[in-house]
Each structure stands twice: as structure tokens, then as C-alpha cells.
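For this view, one protein chain was removed and the others were kept in their places.
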Amino acid sequence: VSGLVEYTLRLGDDALILSQRLGEWITRAPQLEEDVALANIALDLLGQARSLLTYAGEAEGAGRDEDALAYWRDERDFRNVLLVERPNGDFAETMARQLWFTSYQYELYDRLRASADPTLAAVAAKAVKEVAYHRDHAAQWVLRLGDGTDESRRRMQGGLAAVAPYVDELFDPDGVTGGLGAVAVDPAALREPSERHVDGVLDRAGLERPPEPAHVARGGRRGLHTEVMGYLLAEMQHLHRSHEGASW
Amino acid sequence: VSGLVEYTLRLGDDALILSQRLGEWITRAPQLEEDVALANIALDLLGQARSLLTYAGEAEGAGRDEDALAYWRDERDFRNVLLVERPNGDFAETMARQLWFTSYQYELYDRLRASADPTLAAVAAKAVKEVAYHRDHAAQWVLRLGDGTDESRRRMQGGLAAVAPYVDELFDPDGVTGGLGAVAVDPAALREPSERHVDGVLDRAGLERPPEPAHVARGGRRGLHTEVMGYLLAEMQHLHRSHEGASW
Amino acid sequence: MAASDERDDAFHAIIDADGRIEPRDDMPDAYRRSLVRQMAQHAHSEIIGMQPEGNWISRAPSLRRKAILLAKVQDEAGHGLYLYAAAETLGVSRDELLERLHSGKQKYSSIFNYPTLTWADIGAIGWLVDGAAITNQVPLTRCSYGPYARAMVRICKEESFHQRQGFEALLALTRGTAAQRAMAQDALDRWWYPSLAMFGPPDTPSQERTATHTEQSMRWGIKRFTNDELRQKFVDMTAPQADVLGLRIPDDELRWNDERGHYDFSDPDFDELFRVISGDGPCNEQRMAHRVSAHADGAWVREAASAYAAKHATAQQEQVPA
Partner (left out) sequence: MAASDERDDAFHAIIDADGRIEPRDDMPDAYRRSLVRQMAQHAHSEIIGMQPEGNWISRAPSLRRKAILLAKVQDEAGHGLYLYAAAETLGVSRDELLERLHSGKQKYSSIFNYPTLTWADIGAIGWLVDGAAITNQVPLTRCSYGPYARAMVRICKEESFHQRQGFEALLALTRGTAAQRAMAQDALDRWWYPSLAMFGPPDTPSQERTATHTEQSMRWGIKRFTNDELRQKFVDMTAPQADVLGLRIPDDELRWNDERGHYDFSDPDFDELFRVISGDGPCNEQRMAHRVSAHADGAWVREAASAYAAKHATAQQEQVPA
């Protein structure tokens, strides 16, 4: 697999799996406005995933389209970070995940607009506007929950602690990103601006950065996922796989 | 589909799906003895399911074995009662489901030993001993929970109410059972002895029969399941369906 | 008394001229109550209706269909928002209306008390249920209450889009594999009569209370057609579409009647309709439990948002004099 295919799958899988998780909130959100907002974010991410998986399939040249890549790869072949596959937890935990992921993804797409690969640059140019909204949505909720009631502050602090082990992986460079030169964005370069944004939000919300976790979880980029991933894929893929070759 | 195939699938699917649900308790039971006991019941049911599905496949004569029937039928083709597909709920709800299902299944197998079909008779003769233990296990827990603490009594009463809408379907006769004569057992004939057993346990436990439910749920025998069934099957079947034709 | 009569006169003058009543206009209490009930039930139906469809978002069989379904369910939440907002112009808050839903005092459309058992049900709901909804709702775009009529214009436009998507999803199935075709026919078999029942009980004079209710609504310009008229419109629209799909509507009586210029068809089982309305449907309990628990689970979030808003409103006010 070429570095470009691998890199594009990473971007696409992050978007696809987070979209799947956010979709689980629909009909369960704390208020109707959030059913709308979370569905909207899930839709944007799904749109990004479709563009990216389609492009990964083209770059690969083996005839796999977006559905072949989403529905027929097994767990070990998914390249998303572990953060996006985490179960939703409560609304605070979902917002903690959103705060980190959108901060990362915003900085990523912002730079990827200048990618030497015109398709990635075009996807990023469209997506960065969407993600600016997602990032703002997360920040607004972290502010409200951090500076709301005692319970919401406690839960928000708990949500931040719950996702903390999954943050570092976002910023891991490796041979794939290193080998792509100006096509890819160096994940390590995104750490400082992402953390600055997160810290700014936490500061305004009166929240603390959680203590260093005992374990830093990584492995998603190499297909080493957490045990929840298999269940997510079973649900997502079962119907499609049950009708091999069918069109929908 | 012949009446015999249909009837055997019903028996097999009841056992298979309840086994699947009870298996979900393993590592989550209130004490280690219950991890053992629930695994044991799940295993017995799985054994019954395997014999029955194997026989259904033979009677059908289309070359389907136990795995073809368990893994390749879609939701609309499963013939289990809705009771067995209900989510586990808390331990009290699981025991309420067990109390009703084992009371029914015990009476059923007890009579099916005299079936005009020698295979069904043989399966029943073996299974009735297992189910006698399952029934006793459920009764013992309903007694302990009903006559334990205030909380356990409240939960046990809640569990009985939660499963109440799914009880009647166990005893529904139809053309399939009616058309099989001495091969099958008339489900309607099982109501009185099953209820007598359940009432006896509730009486000793100081529990009340819950009020008549607003809705009596039925449809499983015609493949009309509840919305949880699709998720259960997606999880159960995903791996098998992902490797069509493979042996394990 | 005299003032009240004058107010009623002004109201009736607008109604008689087929004009629009606006929130600040005088209106009879019964008109207001009737509208609140209808708009609330409509809003509740949108949000409960998200459940049977939401049930398939995670399992949609292609990414394109997943996107369409997500967008559709999102639209329904949006419809719920418009309609609660429109009802609020009549002086009743969304919280009050949700409370009436959760306590069972107000109803939602009974169609959502049936389960979605296969993917084809998503297509069938779009085609039949949204189709029936549009048939019911298009006349409401001319409803005498302005905010409701305007909400319905926007909603009907989106519903009609959903209906085409549902039809197209079924078409993909009926042009697909044998298993897909069977799935589509099975969905039609299960959703046909519940969809017909969406138009409510028949217009028989024997059911006097209902007849009176319909009549009053028609006088007020809230309702424009009787239940049976709307049901006929729906069948006339839908039967030829079933032919295009190559699916069989499960009604042996269904056939074109040249004399009437309409399709003849069998009525749904109205006893079942009344049972399901009164709580005896496959999913009544599940839908309400899901809705109530989502609301309860979100209470701390709404409280936090209120507390935050109050704090920051106060903070801003305090800044002004300083």
C-alpha cells in the first residue's frame, strides 16, 4: 500500500468512525437542538469520509470504492485513531472527545489545504470550514458544562480524564507521514496549536487539564484497536456484508 | 416449509437466542457462582439448539446444517418467541424471564418426550433434565430476591412487570402446532401448568403477579421481532458471514 | 361579553375571508386549544418518528444511504423545532408540550408504534408514511393560523423530498437481488394498512364526536378535507407508484374504478388503530421509554446550559454600571 493510500485511509477512517459514533446520539441528545447539531456534524464527517475513501480507492487502483473500503475491510485494516472509536459515554465525555478531535482536525485541515496533492487540498479546503463550526460547537459546550452547575463541571472534568489516554496518538508522526513530504501534514506540528486551543477553552471554562494518564493508548494507525471496535464494525457492516454484490 | 421443519426451528431458535442472551452475562454476573451457573444454562441451551437446528436442516433436506441456519438466516426467518430476545435488563429481569421461560420449556419438553417424532422425543428426553435444573435455579433466585431486601423485592417485581407482555406468546397455538398432531405439543396446554408453577414460586416469594400489560407482544413465531433482534443477529452473525464458505 | 363578541367577530371575519390569523390577533379559546393540540401532536410525531428511522442509521447498507438517512432524521428534528416554535406563538412552551408528551397526555402519530425490522422499512416509511403525511399536510399550508401554515410550507417541501428518496430507495431494492425484492415486498405488506390508518377514523356519521370535531376544524380553516377524502387521495397517488416499483399492494380489493375516477380499496382495521392509539401497539412503550430516558439523561446538560446563561447574563449586567 502506498503512503498516499495509507494516509488518505487514516483521514477517512477518522471521519467515518467518529461519524458512526456521533450518529448513535441521534434521538438520545439532551435537547432537540443537539439532535440537529450532532446529526449535522456526523453528516459533515460522513461527507469527508466518502470523499477521502473514494480517493484512497482511486489512488490504490484496485477497484475499491467508498463502500468496499467502509464495509469490507476488517478491524485490523482500519486506520483511525483510537480516540474516535471510544464509546460516547455521557454528553460531557462526547464533548471532551469533540474538543480534542476538532482542535486537531481543524489544525490538520487548515494546513492540508496547502498539500502538494490537489485532491487532498480540495477536500481540506471544504472540510476546514465545517470543522471550524464543529470546533466552536464543542468549545461552547465545554464552556457551558465547565462553568454551569457543580454536576456538569464534575462530569466535564471526568470526560476530559476519560479521553486523556487517547489524545497523544493524534500527534504521532511515523514513516508514512514522514515519507509523504509536502503531501501530508506532520502530526507532531499540530500538537502545539491544538493544545493551545484546548487549553484556552479549558481556561475560560475554569476546568483543569486532567493529570497524565497511567497509560497512553495508541495503535489505531497500525490497525491495533480497542475491543469496542469489533462491535462497532459488526453493527455497521452486517447488512452490507449480508448481501454481497448488491446495490442499494 | 413443512410443519415439522417450522416447529423444530421454533424450538431451536428459542434455545439459541436465549443462550446468546445468557452468554452476555458471563463476566458480568453478581457473583462467580452465577457466572458458572449462567454459562452452564447457556451451554445447555446451545446444545439443545444445535441438536434441533441440525434436525430441522435434515428434515428440510436442502443441505443446511446448524451453522447455515444460525448464521445465514435473516431476522424475518427466525422463529423464536419475543421473550427470549429481550435485553437482559438487571439480574431480576433476567430471572423473571428465566422463571417464565423455564416453566414453559419444562412442561413442553416433559410432554415432547412422548412425541410421535423419535428425534424430537429423544432431544426432549435429554433436555428436560437440564431444564429441570434451570427451572429450579430461576425459582431459587426469585425466592431470594422476592424475600430478600426491599430493593431486591422492588427490582424483582419490576422484572416480572417488564417481561409480562411477552408471556402470552409462549402459549399461542397456531396451524403449525395444530397440524402436527402427536408430533408437537399444543402450546395452549402448557399454560395452566406453567402458570401454576410460576404462581407457586411467586406465592412463596411473597411477590405479586404484575397487572395485565397494556400490550401483549407477539409475532416471533412469524418472524416479526422487536427492534433489538437485528442488533443481536448483527453481532452473532458478523464474523461468520464475513468469511463465506470458511470452516472453523 | 360585548368585547368578547367583538373579538370573535374580528376572528370570524378573517376566517370567512380565508385570511390568516396571526399570534397577536384575537381568537376563540377553543380555536387556540385545538391548534395547540394539533401542532403539538404533529411536533411530537416528528420527534418520535426519528426513532424507527434512527434505528437504521448505524446499519445503513451504503455510505450514500447512511448520509441520506442521517439528513432525513436531522430534518425531522428540525421539523419538531419549527412546530414547537409555532406552538409557542400560542403561549405554550416547548417544555410544557414535552411534559404532556412524556406523561402521555398528548399523543403522537400511531404509525411510529410499529417497528422497523429491515432496511426496506426505511424506504417504505419514506414512500408511504411521508407520502401520507404530505397528503395530510399540504392542505395545512393554507391553514388559517399563519405560523402553522408557514411552518408547513417548509416542512412539506422537505417531506416531499424525503418521499422521493424513500421511493428511490425501494426502487433500488426492487431492481436488485431476489432477497432485496422480497425485503421490499415484505415492508409494503407490513406498512400499507398502518399508513392508511394515518388518516384517522372513517367519516361515518355514526361516530358523531369525531364528525363534529372534523366539522369544527373545517369551519375554522384548520382542516380542508375529511379523513376519507385524504385517504382516497393517498391511495390514488400511491397505487400507480407501486406499479412502477413492481410491488403488490396487499389488498385484493384494490383496483381502478373508472366510474368514480378513483381506486377502490379496503379500509384498514380501525379497531387496531384505536388499540394502538390507546397504548396497545408493538412499540408504544419502547418509544415512550426511549424518549423519556433521553430527556431525563439530558436534564443535567440543560440545567448546566441554563445556569451558564444566567451567570453570564448577570455578569454582563453587572459590567454595565461599573
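Going by the order they are written in, the chains are A, B and C; count residues from 1 in each one.
Heads up, the rule we're going with is that a contact is a pair of C-beta atoms (placed from the backbone, for glycine too) under 8 Å apart; a residue touches a chain by one contact, two chains touch by 3 or more.
If you're wondering where the values come from, they're calculated on a predicted model, not measured in any experiment.
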(message) In the complete complex, the chain left out here touches which of the visible ones?
(response) A, B
(request) Just name the one of B:Gln20, B:Asn80, B:Ser194 or B:Thr226 that touches the chain not displayed here. (result) B:Gln20
(message) Going by the contact rule already stated, which one of B:Ala49, B:Ala96 or B:Val131 would touch the omitted chain in the full complex?
(response) B:Ala49
(message) If the hidden chain were put back, which residues of chain B would touch it?
(response) 16, 20, 23-24, 26-36, 39-40, 42-43, 46-47, 49-50, 53, 66-67, 70-71, 90-91, 143-145, 147-149, 151-152, 155, 235-236, 238-240, 243, 245-248
(request) For chain A, enumerate the residues touching the unshown chain of the complex. (result) 74-76, 165, 214-217, 219, 224-227, 229-230, 234
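Assume only the chains that are shown with their structure count from here on.
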(request) Quick one: report the Å distance separating chain A from chain B, using the average Cα coordinate of each chain. (result) 41
(message) Show the residues in chain C shared as contacts by 2 or more other chains, in ascending order.
(response) 59, 179
(message) Show the residues in chain B shared as contacts by 2 or more other chains, in ascending order.
(response) 74, 234
